[in-house]
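Structure in structure tokens, see below.
One protein chain is absent from this view; the other protein chains keep their places.
Chains: A and B, in written order; residue numbering restarts at 1 for each.
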Amino acid sequence: MDTVSVREKIATFQAAYIRCIDSNQLEDWPDFFMPQCQYTVTTADNYRDGLPAGLIWANNRAMLQDRISALRHANIYERHSYRHIVGLPFVKSDQLGSVSAETPFMVARIMHDGVTDLFCTGVYYDDYDITGDVLHLKSRIVVCDSSRIDTLLAVPL
Amino acid sequence: MDTVSVREKIATFQAAYIRCIDSNQLEDWPDFFMPQCQYTVTTADNYRDGLPAGLIWANNRAMLQDRISALRHANIYERHSYRHIVGLPFVKSDQLGSVSAETPFMVARIMHDGVTDLFCTGVYYDDYDITGDVLHLKSRIVVCDSSRIDTLLAVPL
Partner (left out) sequence: MDTVSVREKIATFQAAYIRCIDSNQLEDWPDFFMPQCQYTVTTADNYRDGLPAGLIWANNRAMLQDRISALRHANIYERHSYRHIVGLPFVKSDQLGSVSAETPFMVARIMHDGVTDLFCTGVYYDDYDITGDVLHLKSRIVVCDSSRIDTLLAVPL
């Protein structure tokens, strides 16, 4: 399993991941993770200082499913839409059945009135389980560059 | 023809497509399409509601060529420039000689005075004809996230 082919697999995974979110198929989002997994959204400042508390924290898939359920029930108002663009993945280490990678991203937010702004930028720090061509996240730490992430942050990153 | 290699071909195609536009070689743009093709630019709202009318609509390559001619004659004023960034393509289906894919994009607009803003985000919904390593668009539906796309929209998306 050479680096190039793993990079391609991760690129394919990332494309599917953000498509799931931006096309509002949120119920499928937890399936990108292992049943036992770490999912954290934090800021660059907190991450650099080693602070564990993030804006979002989950350590299994069921918590991710709960989050989507809550989101669906809360969103009685018309919501914004988001557009994720992921950059090219950087493969850090690649050992039998396990890969670490970093992938930068930008997210635009499109308000209901059509106004578009740059909502968020950052990096995905990922550990993947790879079985054949199938990837699942063992851990995703979403490190947002800005400390001013909207605390009403609803859609997954 | 496996999915990974098709994804790579589409990535190569997308890179060439946006380079053609952003480097202002617009006369080459129609050649990315089949002679009989569908090209539509629409909004996410219209697309979701199944409304066929878009901001731009063409069903053959000659219409795309006409559009570029009109654009060249109309642009007596100094125009803005644009910068497209496409994300990683997601291959939906891959059958003999025919592929469907979705690719997200962001477009920045750079005004003549240098001011840069996020002009547009969205997704390319594409059907490709693949002959060997050569891809042509049978259909491209450009779905813009915002309903407030500038109606003076000139440059192709």
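Criterion: a contact is a pair of C-beta atoms (placed from the backbone, for glycine too) under 8 Å apart; a residue touches a chain by one contact, two chains touch by 3 or more.
This is a predicted model, so every value here is computed, not measured.
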| item | value |
| --- | --- |
| Among A:Gln38, A:Asn60, A:Ser100 or A:Ser146, residue touching the chain not depicted | A:Ser146 |
| Residue ranges of subunit B at the interface with the undisplayed chain | 5, 8-9, 11-12, 14-16, 18-19, 22, 81, 83-86, 106, 108, 110, 113-118 |
| Positions on subunit A contacted by the hidden chain, ascending | 3-4, 7-8, 44, 85, 87-91, 102, 104-106, 118-123, 145-148 |
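The rule is simple: only the chains that are shown with their structure count from here on.
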| item | value |
| --- | --- |
| Inter-centroid spacing, subunit B versus subunit A (mean Cα positions, whole Å) | 27 |
